[in-house]
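To start, the structure under review is shown below, and the notes come after it.
Of the protein chains in this complex, all but one are displayed in their positions.
By written order: A, B and C. Residues from 1 in each chain.
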Amino acid sequence: MEFEENGIGEECGVFGCVAAGEWPTQLEVAQVLTLGLTALQHRGQESAGIVTSNGASPPTYTTHKGMGLVSTAFPAEALQKLRNGNLGIGHTRYSTSGNSELQNCQPFVVDTLHGEIAVAHNGELINAAALRKKVMRHGVGLSTSSDSELITQLLALTPPMEEVDAPDWVARIKNLMTETPTSYSLLVMFRDVVYAIRDPYGNRPLCIGRIVPISKLQSSGGGEGDTEGWVVSSESCSFQSIGARYYREVQPGEIVQISKHGVKTLSIVPRPEGDVPAFCIFEYVYFARPDSIFEGQMVYTVRQRCGRQLAIEAPTDADLVSTVPESATPAALGYAQQLGLPYVEVLCKNRYVGRTFIQPNTRLRQLGVAKKFGALTDNFAGKRIVLIDDSIVRGNTISPIIKLLKEAGAKEVHIRVASPPIRHPCYMGINIPTREELIANRPEFQDIAGYIGADSVKYLTVEGLLSAVQGGLASLHEKDEMISSNNKLSRRVGHCTACLTGKYPVELEW
Amino acid sequence: MEFEENGIGEECGVFGCVAAGEWPTQLEVAQVLTLGLTALQHRGQESAGIVTSNGASPPTYTTHKGMGLVSTAFPAEALQKLRNGNLGIGHTRYSTSGNSELQNCQPFVVDTLHGEIAVAHNGELINAAALRKKVMRHGVGLSTSSDSELITQLLALTPPMEEVDAPDWVARIKNLMTETPTSYSLLVMFRDVVYAIRDPYGNRPLCIGRIVPISKLQSSGGGEGDTEGWVVSSESCSFQSIGARYYREVQPGEIVQISKHGVKTLSIVPRPEGDVPAFCIFEYVYFARPDSIFEGQMVYTVRQRCGRQLAIEAPTDADLVSTVPESATPAALGYAQQLGLPYVEVLCKNRYVGRTFIQPNTRLRQLGVAKKFGALTDNFAGKRIVLIDDSIVRGNTISPIIKLLKEAGAKEVHIRVASPPIRHPCYMGINIPTREELIANRPEFQDIAGYIGADSVKYLTVEGLLSAVQGGLASLHEKDEMISSNNKLSRRVGHCTACLTGKYPVELEW
Amino acid sequence: MEFEENGIGEECGVFGCVAAGEWPTQLEVAQVLTLGLTALQHRGQESAGIVTSNGASPPTYTTHKGMGLVSTAFPAEALQKLRNGNLGIGHTRYSTSGNSELQNCQPFVVDTLHGEIAVAHNGELINAAALRKKVMRHGVGLSTSSDSELITQLLALTPPMEEVDAPDWVARIKNLMTETPTSYSLLVMFRDVVYAIRDPYGNRPLCIGRIVPISKLQSSGGGEGDTEGWVVSSESCSFQSIGARYYREVQPGEIVQISKHGVKTLSIVPRPEGDVPAFCIFEYVYFARPDSIFEGQMVYTVRQRCGRQLAIEAPTDADLVSTVPESATPAALGYAQQLGLPYVEVLCKNRYVGRTFIQPNTRLRQLGVAKKFGALTDNFAGKRIVLIDDSIVRGNTISPIIKLLKEAGAKEVHIRVASPPIRHPCYMGINIPTREELIANRPEFQDIAGYIGADSVKYLTVEGLLSAVQGGLASLHEKDEMISSNNKLSRRVGHCTACLTGKYPVELEW
Partner (left out) sequence: MEFEENGIGEECGVFGCVAAGEWPTQLEVAQVLTLGLTALQHRGQESAGIVTSNGASPPTYTTHKGMGLVSTAFPAEALQKLRNGNLGIGHTRYSTSGNSELQNCQPFVVDTLHGEIAVAHNGELINAAALRKKVMRHGVGLSTSSDSELITQLLALTPPMEEVDAPDWVARIKNLMTETPTSYSLLVMFRDVVYAIRDPYGNRPLCIGRIVPISKLQSSGGGEGDTEGWVVSSESCSFQSIGARYYREVQPGEIVQISKHGVKTLSIVPRPEGDVPAFCIFEYVYFARPDSIFEGQMVYTVRQRCGRQLAIEAPTDADLVSTVPESATPAALGYAQQLGLPYVEVLCKNRYVGRTFIQPNTRLRQLGVAKKFGALTDNFAGKRIVLIDDSIVRGNTISPIIKLLKEAGAKEVHIRVASPPIRHPCYMGINIPTREELIANRPEFQDIAGYIGADSVKYLTVEGLLSAVQGGLASLHEKDEMISSNNKLSRRVGHCTACLTGKYPVELEW
């Protein structure tokens, strides 16, 4: 809940679709794309964009971008405009820099010597500043501050630059991947193909699904012969809404080619000797939708395990366990189960609270969070509450909730946080307050309970979090169909905990 | 959940505020009103309106109305415009008739021989058609189809019509109340006073709150001497967000005058001999926010008792109990507790699903509900689920959820409904499908489980519902400060169950 | 030009259409109405509304209203919505009171004992305040400050009020006309009929047209047998754009019934003995479109005659005659012709100047009018200009134009105004600044030339204006087809010059 309040967020979600079989396809690719992006809406609500291609040579691309939610940005006319696509890629964007202009909206389309390419990107290039200089030194002007434009220009720049009919995009992509180690999950569309790329550290998620006939969805049938189209998405939660089945993850460093003929691994770019993968652990803790599957395990389950682990590390003598709705609920249920305490709701959310229209300096502003949550007084009056939250970032939003509960009659309020304190910035795509704003770096943290008005405060440890995440990876084998066991093993080893520990997956050079 | 999907809804919410003490007040009345309406947003999202008065003689009224949510309809300029109010009333509207035009938006303001009055209404006049004829026979033209205009014209019409400085509005209001028995909770603003009126059957809710200094909120102190303003609202959930304390309900038939000097009962219009109150039971079952208090009991608690009662009436041999989020959750928790079964989440909601932008006749439309809910597969695969819903109205929304769960691996899905089947229309302000559309009146109801694809379906009985609602009324004494015990007793007796039983509180005359 | 700058304006335009022959009609009534209103757009740009009726018993009315120009307020969906109309009335509104809300937008529709009526009104009831009191004393509440609502309620109120199938609307309209002498041109739609009414003084214009087949438009043929529909409009300029021919004016005091069967005079309500008509002379001077015809003469021609008369009354020794574009151009051409001086353009207009977005107190604001007009320097440098304007109201807009011309090299600038000074308020529908703001009532008027920086200033006299207007009425006989010569003679006699002379057509009673 603190994440949301503090504007912590993922940079984006990406989604692509390629119709299988004969073209023009019967599959409504633009609808698949909008539904897919809608299911990724939690990864970015600022703007959305889709580019479709008819797949011809030369291809006709159609682009539509709009501000706001997918449902706002894609009215009926937009879908009409995009309807001739046989393949396409899309993007939802989260505003990080305040540059909330349509210009920064992805996918980014540029015309190159070989024709137009479209690029959608989730992540943040860790060496973006150096790469920008490099590109500009080559004489290229950059019109936005976005990594997507930078990536596109890097793809265009790679020599040899001859006017050939079949440019070697794979070589260019591999070259790009040697220029920048992380973090990116990338979709590149050219003519009739979508390339799906995940950086060698696998920092951002990316997985593949298969659209099967509706009649085959119920049954366990529907072999590859029945495939109506291929989709690729930041999260698997988008597959269900379009009638697709989870197929497999894109591996760290893998370049996958998706065409009407199917899915094909073109290359796997290795990490430096000795480096382990670095999948962002906060995808599990907060960002992803609970029904998504990463590394073979459901996110909800990991969160529940975090709650259980937290109960083991920091048990409480209390009457009931509750949650700050809605993101902390799985952890709260896990905590309650582990200790055998009753799970009780203490807050109800006003779903309709929008942007604040109240000017500063008014009496009513002080009431703050009360606009957002109502206290379910009779459920906890006179009782000792353990309240589970998923994180405490600045400490300024949990405080009024505690006050609210105490005013409404709670005897004690103990805060248990289902993740460790955040202390370090992220350079790989997550928007985190400055070091100084993070409560864990401030003097108040010495008496955090006193500061926020709680009777006690405890956090999950980094080790506890890692065990909750990695403890379930044994079950991976049955889920992921296509990857050789070698790859599975190598992938299973590591997660990025840089914001908690300060240990970044690659050395920072500035 | 079915309610929402089927467009069942309350007609509106009303909210009023009068600053206490010296005028011009320091209290930001327009902000109190917008926050109050925001907390009532679940009662109507189509449009919102506010009228403030400076309370002078003659008064200056300022009106602002807008389409959409309160946060949309009331931008900063609107608040600026309304800022000189010392008192005011507001309204949120739910579209019932499709006449979603600003013209129908309340409050309704009319100029009368004695000056302007403003009226905000929640409910539906059971004899509206006859009253319209009566008013028009008097030579009045009606420019809208709204009950509010009708009420306003009835107030204006009442003889004697002389041009006096202090018109007897109470006499006019009492006259109105003899013309129409139900259903209305009504706010009438004239100059420096807000009249709060509840129909003799108490069909719609209305309660009073007291704004206290923020410093007094925490403590149990803050006597009437500290009052900064009085508020009146459809539901008490709005008090918390503006820093007000619950004071008491307006009684059935009561006319309360709220002025800068405080709250005063002007009259209590009785019901016909022998008639009992008829507070709408669906306020408990579905409409109200769970943290609101009616008749001294918290709505959440009643819903939880419904779940417990349902477990007693219709227990199930299953592995886990779950909910269709979010409205059925209290009942599901109650059901689980009663039977000692684990409460487990099986569905997660995509918060960002907006209006459908997909045209009919497409493959993707068939996937329906999957856009809205994701299945938390690992939580229930291979298990027998008892799924609690708050109602089944048409039967067309629970069906795809069941399919979704079964596709995802549920072994059995048993549906338990925390309210009885709806079989009859409501003429008192609730929007219900036609008799023919209600599943309980259709042949399919004979095999409802087969029809919706469940392994079994059971409903709460009317008696069970009434016992869940009325069983808790013993605790009423401590909550409601101001009402004589006589009134309490009389009020406790009855609830309107017309949509379930066909027994209307008054005889229908057409 | 001063009019425009000073917010002087007509209250509105009205337009109605009834399809002739069989219903459902082939005539696209909603399109006729929107085109007709577009041609009346100069009479009001704030909002527009249309109500159509299918003409059945009971009828179905469809209403659409919107803010802004007709083209904005009536998008394709609105026309679609209105398409089933066989008849309809419309209105364009000019904001007079600043109450620019949709609620005040006409036509006004109310439900009465006999069914719904729709009313569109141009004018202002001279005794509105007294009538409001009267209506309210009867117990009617008025929800807007508009005369249209007042008129509608007066029509609804008239006794006897019995529920009959064929209400006597003519009796009610006559009754209304006895209650209020002026000013109104009124359209009342009921079921399958439009009543067109002009007040006994004929203060506001109203005329009738006949839609003929396009093939007949070119020829002089197309008798009444060919009529496809009847239209009624504030001004005849709207007929051309819909392929209609001018038919005749509605006479002062006349009640015309327009049905599918044609046009019929139902009654002519007389003026008090001795009173003459009082058609607003400023319709000729400024408001009307130059191609409209009043009293048998084209407005442009009258304006040209005003210029000629002004040349006779106030000749100038100068090198060239010019205009403040665009409204003063006919008068300027007349003035130049009369004196044999060359007509030369000295100003060009920036068509794209919109609302000012510049905040006060800036250097650039002082440049004022330069944003709106460019000086055609080479046309007048070193020369003596006679600049014709249609009016000087406040004197604050002509002043910067003179400065502009002098800066650009004009040797002398003489102002000649093609109408007399305005000194008195209008209570009949024209928005005029307060008495104190009118330059003709201020001390500066003693040296008006010095005040505005001109070398000389002269106005047309009231007698000169009347002779320019009435001198052309001899040609009336051939134009107006249907009126008996008696009526023509009586109508020819008088015009309202109240704002110039203070002589109002009826006694003011407050």
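The criterion applied here is as follows: a contact is a pair of C-beta atoms (placed from the backbone, for glycine too) under 8 Å apart; a residue touches a chain by one contact, two chains touch by 3 or more.
Quick caveat: nothing in here was measured; it's all calculated off a predicted structure.
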The chain left out of view makes contact with A, C
Touch assignment to the omitted chain, from C:Lys133, C:His261, C:Lys371 or C:Lys503, lands on C:Lys371
In the whole complex, of C:Cys237, C:Ile401 or C:Ala468, the residue touching the missing chain would be C:Cys237
Contact residues on subunit A toward the hidden chain run 102-103, 108-113, 117, 132-133, 136-143, 145, 149, 152-153, 155-159, 161, 163
Per the touch rule stated above, subunit C touches the missing chain via residues 27-28, 31-32, 34-35, 38-39, 41-42, 45, 69-72, 74-76, 79, 214, 217-218, 237, 240-243, 289-291, 297-298, 300-301, 329-330, 333, 337, 342-345, 348, 350-355, 357-359, 362-364, 366-367, 370-371, 374-379, 403-404, 406-407
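Note that only the chains that are shown with their structure count from here on.
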Between subunit A and subunit C, the Cα-mean centres are separated in Å by 62
Expressed in whole Å, how far the mean CA point of subunit A lies from that of subunit B is 38
Residue ranges of subunit B touching at least 2 other chains are none
